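Note that one protein chain is taken out, while the other chains of the complex remain in position.
For clarity, chains are labelled A and B in written order, and residue numbers in each chain start from 1.
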Amino acid sequence: MSVSNPNWKPKIVAFCCNWCSYAGADLAGSGRMAYPADVKIIRVPCSCRVNPLFILRAFERGADGVIMCGCHPGDCHYTSGNYFARRRMTMLFSMLDYLGIERGRTRVEWVSAAEGAKFSKTMNEFVKTIYDLGENRKLGDLRCKK
Amino acid sequence: MENHVQMLTETALRISGVNPQKCMKCGKCSGTCPSYDAMEYHPHQFVAMVEKGQIEKLMESDSIYMCLSCMACVERCPRGVEPGKLVEAVRLMKIRQQDQNRKNGNDIAAFADENVPQQLLMAAMRKYRK
Partner (left out) sequence: MQKIGVFVCWCGSNIAGTVDVEAVSEAMKSVPGVVYSANYQYMCSAAGQKLIADAIHEHHLDGIVVASCSPRMHENTFRKTAEAAGLNPYMVEIANIREQCSWIHKDKEEGTAKAIVLARTAVAKLLHNKPLQAGTSAVTKRALVIGGGIAGIQTALDVADAGYEVDIVEQRPTIGGRMAQLDKTFPTLDCSACILTPKMVEASQNEKINIISYAKVEKVDGFVGNFKATIRKKARFVDETKCTGCSLCMSKCPSKKGKDEFNMEMNNRPAIYIPFAQAIPNVAVIDPEQCLKLKTGKCGLCEKVCTAGAINYKQQDELIEREYGAIVVATGFKPIDPSPLNEYGYADNADVITSLELERLMNAAGPTKGTLLRPSDLQHPHEIVFIQCVGSRCDENTKRGKPYCSKICCMYTAKHAMLIRDKYPDTKVHVFYIDVRTPGKNFDEFYRRAVEQYGVDYIKGMVGKVAKEGDKLMVRGSDLINNQQVEIAADLVVLATAIEPDPTARSIGTMLTASMDTNDFFTEAHAKLRPVESPTAGIFLSGVAQGPKDVPETVAQASAAAAKVIGLLAKDHLVTNPCVAYSNELLCNGCSQCEKVCPYGAITYIEKEVRGPGVREVRRIAQVNPAVCQGCGACTVTCPSGAMDLKGFANKQIMAEVDAICL
């Protein structure tokens, strides 16, 4: 598909928890550690707030990649939220893979508030992976319409 | 001329895989070097001179043959700069030029007697059998 549209720019949604990864993203910013503009960040209080439905929705609307970032295991601001998130994403990503959304299009990464460089590096890698994979197919919304 | 210097610097960096900008100029490499007194340019100077593009001076110096390749400087560098690899890289650049190797690998056996340490022979082999 990527061949058909040479002007294609990927749409990448990043969910970042407020306490670690969003702060890490800010740190990447204040340290001027560049990463591609294709990444757009949504702030959530905790990685456990990321409902799998949000990610399905993103793929339904034509996202080419979704990455979820949270505090390192053991360092969750809410004690245990990232553990819930980790399990949910493991399940969801394998299901998405089955549906034809390649594993490379989904990713979980732990980024602390002090890891601006890691945030930037992760995003650069992820965007590269998405470019390599090319344009994504859209998930269809098969729910009954009124 | 500018281009020539730049090309030499790039070659040295590519062969060695060293980033001289990581150096914090502590001198640990030279403090640790067993061949220090035999070398005109010392390990820390290799790092500084490559950074400043003075590769030709290094290539013309005997220092590149005085290095024992013991890699103590690589082992102990607190910044992971690995000066020993730079010395090797500059030496390689020299001997890759036609007929520029200082000694011939086949002559090494003639130097050997019971007083020559095994390590020295090994190092000599590495250097001259290119």
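One rule holds in what follows: a contact is a pair of C-beta atoms (placed from the backbone, for glycine too) under 8 Å apart; a residue touches a chain by one contact, two chains touch by 3 or more.
Treat the numbers as computed from the prediction; the structure is a model and nothing was measured.
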Candidates B:7, B:24 or B:125 - the one touching the absent chain: B:24
Contact set of chain B toward the excluded chain (per top definition): 22, 24-33, 36-37, 42, 44, 72, 76-80
For chain A, the residues touching the chain missing from this view: 11, 13, 19-20, 22-23, 25-26, 28-30, 32-35, 37, 40-46, 48-54, 57-58, 61-63, 71, 74-81, 84, 88, 112-115, 120
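Heads up, the rule we're going with is that only the chains that are shown with their structure count from here on.
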Centroid spacing, where centroids are CA-atom means, of chain A and chain B in whole angstrom: 46
